[in-house]
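Provided herewith is a single structure, encoded as C-alpha cells, for subsequent inquiry.
As you look at this complex, bear in mind that one protein chain is not there, while each of the others sits in place.
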Amino acid sequence: MGKADKLKIAGKPAGLKAAPPAPPPLRAIKGGKTAPAAKPGTAKSALAKPAPAQPDDAPAIALNLPPVKLSPAMTAYFKKCQDKLGFVPNVLLAYAFDNAKLESFVALYNDLMLGDSGLSKLEREMIAVAVSSQNRCYYCLVAHGAAVRQYSGNPLLGEQMVMNYRVARIGKRQRAMLDFAVKLTAQPWNVEDADRERLRRAGFSERDIWDIAAVAGFFNMSNRVASATDMRPNTVYHGQAR
Amino acid sequence: MGKADKLKIAGKPAGLKAAPPAPPPLRAIKGGKTAPAAKPGTAKSALAKPAPAQPDDAPAIALNLPPVKLSPAMTAYFKKCQDKLGFVPNVLLAYAFDNAKLESFVALYNDLMLGDSGLSKLEREMIAVAVSSQNRCYYCLVAHGAAVRQYSGNPLLGEQMVMNYRVARIGKRQRAMLDFAVKLTAQPWNVEDADRERLRRAGFSERDIWDIAAVAGFFNMSNRVASATDMRPNTVYHGQAR
Amino acid sequence: MGKADKLKIAGKPAGLKAAPPAPPPLRAIKGGKTAPAAKPGTAKSALAKPAPAQPDDAPAIALNLPPVKLSPAMTAYFKKCQDKLGFVPNVLLAYAFDNAKLESFVALYNDLMLGDSGLSKLEREMIAVAVSSQNRCYYCLVAHGAAVRQYSGNPLLGEQMVMNYRVARIGKRQRAMLDFAVKLTAQPWNVEDADRERLRRAGFSERDIWDIAAVAGFFNMSNRVASATDMRPNTVYHGQAR
Amino acid sequence: MGKADKLKIAGKPAGLKAAPPAPPPLRAIKGGKTAPAAKPGTAKSALAKPAPAQPDDAPAIALNLPPVKLSPAMTAYFKKCQDKLGFVPNVLLAYAFDNAKLESFVALYNDLMLGDSGLSKLEREMIAVAVSSQNRCYYCLVAHGAAVRQYSGNPLLGEQMVMNYRVARIGKRQRAMLDFAVKLTAQPWNVEDADRERLRRAGFSERDIWDIAAVAGFFNMSNRVASATDMRPNTVYHGQAR
Amino acid sequence: MGKADKLKIAGKPAGLKAAPPAPPPLRAIKGGKTAPAAKPGTAKSALAKPAPAQPDDAPAIALNLPPVKLSPAMTAYFKKCQDKLGFVPNVLLAYAFDNAKLESFVALYNDLMLGDSGLSKLEREMIAVAVSSQNRCYYCLVAHGAAVRQYSGNPLLGEQMVMNYRVARIGKRQRAMLDFAVKLTAQPWNVEDADRERLRRAGFSERDIWDIAAVAGFFNMSNRVASATDMRPNTVYHGQAR
Partner (left out) sequence: MGKADKLKIAGKPAGLKAAPPAPPPLRAIKGGKTAPAAKPGTAKSALAKPAPAQPDDAPAIALNLPPVKLSPAMTAYFKKCQDKLGFVPNVLLAYAFDNAKLESFVALYNDLMLGDSGLSKLEREMIAVAVSSQNRCYYCLVAHGAAVRQYSGNPLLGEQMVMNYRVARIGKRQRAMLDFAVKLTAQPWNVEDADRERLRRAGFSERDIWDIAAVAGFFNMSNRVASATDMRPNTVYHGQAR
C-alpha cells in the first residue's frame, strides 16, 4: 500500500471501524442495549499476521530472477508508466529479467488491449476479468478489475466481472461475448460453429470474433504465468476507481 | 470515462482518474508522443447500459414476494440495522415476506456469526467469503467481503478471500481452516477423519471444528438461496472499508 | 441396529440367505448340478469386521462434544420424538452440545419441512434426498430417504431419489422442481432467470420457488455439517417403510 | 412390486404410516398439542402419480428389442434363475434379443463375479456397487446393493456402498480396494504404479489386482449399457435382505 | 519398435530430420542466415532416456501374471493373429494368464466389434477411439486409432478420433453416434429418453442404439482394465496406415 493509502486508512474515524459489518445480534436488541459485538481490534488481533512485515506486492513474483539492464525503448516505457500511472505494473517488473521477453509481451499486450478493434477497451477488460475469474488469478483480477472500474466509471461492474459475470446487468451483445470467452476458457474443446454463430447473431464481425478469442486466449496465458509465479498486483490497484 | 462521470467523481484529482488503467501502448512511446490510447468516452459509450435506470440492488430479489407486517422484535431489529448500518441488508428484506422465516434465519445467523466461538468474528467472515467464492455468490461475496475488510482493517484480505483464498498471506491455522471449509464446499463426500485431524493439529478444538463446519454449511445454504433468487447486495457495501 | 431389526434378521429362513443374489453360474448349469456358489457364510467371514463391535450410529458424530442440559422446550421436544418416533434423531443429539444452536436448527427445520408451503411434505423430502444424493451425504440420504418412502408409501421412490432422481417416473412438475434443486446444488452460479421461468411454467408460484430454493439450500447446509462431523443416521431408519 | 411386497405393505399398521418421518414441529410442542403435521395421505395425494399404472420394471429397457428363441443352455439358465431366485433378472431379459450377446455376457459375468478369485463374492459385489454409485446407475445399484446386503447379512453395508462407500466401517484392505476401483472409474487416466503399489501393500496379489480392475471395469460397462437403455431393476430387489 | 521400424527410421534422409518441426526463428531470418536451431541430435540427447533399454510394449502389463497353457481354440486363435497381423495383440497376452477369462473376453469382443450390426466396423472403431479419448487410455487409443486409419483409409480421421472427435468432418449420423457414446462415457447418469430420441432422429434403429451403447460400454471396461494394468500397445500399431 502506498503512503496515501495508509494515511487514508489511518484517518478513518474509529467509530466507522467499530460499526459491525453485519446486522447486530438479535439478543442485543432484545436486551435493549447494544453489546460491543464487533470489536474490530480484537478480531484483528486474532489474525495471524495483523501487521504484515511483508507488503503484499513485494517481491513481485516468487521466483528469484534479477532484472537485467533494459533496452532504451523498455526503459522509456517504464518511465512512462511511472509518470502516467505513478508506478510500474508488477507484471512488467516480472518480465524485466529478460529484455526480449519483456518486449514481446508488451508488444502483444498493447496490440491486443489498446490497439484498434471493434471491441471497446472496456469490453476487452471485461473479457480479461471474466476469464481471470474462471481461472481465479489474483494478479489479473486485481489489475484488470481496476481497469473495468476505471473505463466504465461503474465500480459495481468491476466487482461483478470478478465475482460472477452472469449477474451483471449488461446487454445481450456483451453477455454473448463473455459467454463465449468463458466457455473458451473452461471447455475450449467444446467450442464449435454454433458458438461462433451465436456471436455473429449478437452483432460481432469476423474480426471481432478473432479479437474476443485473442483476448480470452491472452488472459488464459497471463493467468497461468501469474499463478505459476505467484505474481502479486501492485497494492495501489485495490483502491482505484472505487 | 465521460464528462458526467468526472463531474460525479469530482472530488478526486482529475489527473489520477484520467490515467489509463494499464500501461500506455508501446508504439506511443516509440513515436515519442503519447497517443490518447484509452479514450474512455468511446469505451464507455460502447457499454450497452452506460447509465442504468435500474439500481443494481433493486429489487432485492427476482421473486415477487411482498413484505408482511413484521413482529415487534423484527421491526426493532430492522430499525437497529438502519440506525447502526445506515441501511437494512437486502437479505433481511428478502426474508421479510414471512416473519417466521425471517426470525429463524436471523436467530441462526446471529448465533453463528456473532455468538461465542473459538473462531474470531473475522475468521468466520473469512470462511463466509472463501465458501461464497467457491460458489460464486454475488450477494455474499459483496456483503461479507466488506465485513472481512472492516474486521481486519486490511482491504487486501477481503479481496483475496473473494478471488482465491490461497494467495492470502495468512498463518497455518487460518489456512487449514479455509482449506477445510472449501473442501467441505466443493467435495463434502470426501471429508473424512484425516481432514478433522488436520484441523486438530492446527490447534482447533472439537467445538471449533463444529463452528468451522457450521459456518461453511450456513453459507452453502445462503449462497444457494441468494443465487436462486438473484439476491442483490446493497450497493453501499461495495465502497465500504476500501 | 435396534432390537427389532436384529430379531427380524435372525428370524429369516436360512434358505433365503443362501439364495444367491445374482444368477447362478453358467458352468453350474452346464454341469447339471448347482455348485454352492454363493455361500454367504464364507463370504461374510471374509469381511474385515463381520460382527462390528461398534454400532454404526454410535457415536452420533466424530467430534467429542458432550451434551448440555437442554431447555424445557427442547427437553419436551426430545421426549416427543422418543414417544412418536421411538428414538431421537441423531442430528438432534449432535446439536445437543449447545441449546441455542439446537433451538435455531429445530426452528428452521420445522418451518421449512413441516410448515405451510405450496410444496407437499413429500415434495420437500424429495428435494432433500435429491440434493443429498448430489452431495453423497450418508446421514441425510438415510434419514430422508426413509421419509420419502413413508410419505409416498412407495419404497421405490425413496430409492430412486437416493440413486438418481432422473429415473423416477414422476410428472413434469416434480421433475422441474428436482432439476432446479440439483442444479442449484451443483452449479449455483449458473442459476439465472431462465431457470426460474422454467419453474413458473411448471406451475410453481413465486413463494413455491422460494421454498424449493430454501429446502435445497437447507440440505446443502445440513449435508455439509453431517459430512464434516461424520454424522451417523439412527440405524432404525434403514428398515423403515421398505 | 411383487404380490408379496404388496401384502406386506398392506399389512402395515396404519399408525406406523401416520408417524411423521421427522421430528414433530416445534410449535406443536409449544402449544402442548401435536398438530397432524405429517398427514401422509395428503402428502401422498400430492404426488403426480400416486398409483402408477406402469410398474417400475416394465418394460425392462426403453428400447423395443423383441426376444429371440434362446439356445437350450440359455433356456435352462433362465429356468434356473426362475427356480432359485423366483425371477429372471431384467439384465438377462434385456440381452435376450440376441442369444450370442446373452451368452457372452453371462459367461463374462459369471466368471468375474462367481468364479475363483482372491476376492470374496461379497468384495466383488462391494466393488460393483461403489462403482455403480460413482456412475449413478439405477439398475446396478438396486440389484447389486441387494447382493451386498445378502452376502454380508448387513443391510447397512449395502446402503453405504450405494450412498458413499467412504462412510463404511470396513478394514484397510477393503478400503484400499474400493479407493482403487472408484479412482479407476472416475479418473482412469490417473491410475499409475503408485496406485497398484497401494493395493500390494494392503495385501492384494497380482491376480487380485487384476480382479479388482476387471470387476470395476465390468461395471463401468454394465452401468453404461443400463443407463443407455433405461434398464429397470426387478422391483423384488428393493425389499431383499433389509 | 520392431526391426522394420528402426530400419525405416534409419533410412530417412538426414536432411529431413534436421528440418525444424516449427517455423525457423525470426532472428535467423533477420540475420540473413539460418541458425542450426533445431539440432535434433542435441535435443534428443537431452531426453532422460534417449535409447530406452526397455521397449515400450514389454512387458505387456505391469502385473506379474504368468501365462497358462491355452486351450486349443485359443492357441489356434493366437496363431491366426500371428499369421494375419504379424503379432498377437498385447491385450490378448494380458488375458493369457487365465484361459476362461481370455475366452470370454474374445467372445464378447468379436461379437461386438466384428459381428453383425447396423453400424459399420469403422463406426464401431470410431466409437472405440472417441470413448478411449475421453478416458485417455493409451492402449486403446493406439490399437483402435490404427483400426480407424485402416478401415477408413483416412489417417486424419484416426487422429481426430484420438484428439477431439468434434473436429472431424463427418455427417450428422456419425456425429450423433459419437455424441451419445461420449456423453454415456462422461455422464452416464444424464442419459435419458431425449438422448435416445436424438439417435432415432439421426436414423438409428433400436438395435443400432443398443450397439452404440454396447460398444461404448465395452471400451469403458477395456479402458479401465488397460489403465489399471498399464497395458502397452504393440509398438507396431503406431506406424500402421499412416
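All chains are identified by letter, namely A, B, C, D and E, in their written order; residue positions are counted from 1 within each chain.
By our rule, contacts are C-beta pairs under 8 Å (C-beta built on N, C-alpha and C of every residue); 3 or more make two chains touch, one makes a residue touch a chain.
Predicted, not measured: the structure shown is a model, and the values here were computed from it.
Q: Report, in label order, the displayed chains that the undisplayed chain touches.
A: A, B, D, E
Q: May I ask you to list the residues on chain A that touch the chain which is not drawn?
A: Residues 62-65, 97, 100-101, 103-105, 107-108, 111, 115, 135-137, 180, 184-185, 188-189, 191-193, 196, 206-207, 209-210, 212-214, 216-218, 220-225, 227-230 of chain A touch the chain that is not shown.
Q: Against the chain that's been left off, what residues of chain E make contact? List them.
A: 1, 9, 17, 19-30, 34, 37-38, 40, 42-44, 46-49, 52, 54, 56, 73, 76-77, 80-81, 84-86, 89, 92, 106-107, 109-110, 113-115, 120-123, 125, 133, 136-138, 141-144, 146-147, 149-157, 159-160, 162-164, 167, 169-174, 230, 232, 235, 238-242
Q: Can you list where chain D touches the absent chain?
A: Interface residues of chain D facing the absent chain: 189-190, 192.
We adopt the following convention: only the chains that are shown with their structure count from here on.
Q: Please give the intersection of the contact partners of chain A with those of chain D.
A: Looking at chain D and chain A together, the chains touching each of them are B, C, E.
Q: What rotation angle, rounded to the nearest 5 degrees, superposes the C-alpha atoms of chain B onto those of its identical copy chain C?
A: 180
Q: Farthest chain from chain B, going by mean C-alpha coordinates, please.
A: With centres defined by C-alpha atoms, farthest from chain B sits E.
Q: Would the interface of chain D with chain E count as same or different, where same needs over half of all numbers used to appear in both copies?
A: Comparing the two copies, chain D and chain E contact each other through largely the same residue numbers, since over half are shared.
Q: Starting from the mean Cα coordinates of chain C and chain E, work out the distance between those two points in Å.
A: Once rounded, the distance between the two centres reads 44 Å.
Q: So which stretches of chain C touch two or more other chains?
A: Where chain C meets two or more other chains at a single residue, that happens at 107, 115, 136-137, 164, 189, 192, 230.
Q: Report the topology of the inter-chain touch graph, choosing from line, ring, star, complete and other.
A: Looks like something else, not a line, ring, star or complete graph.
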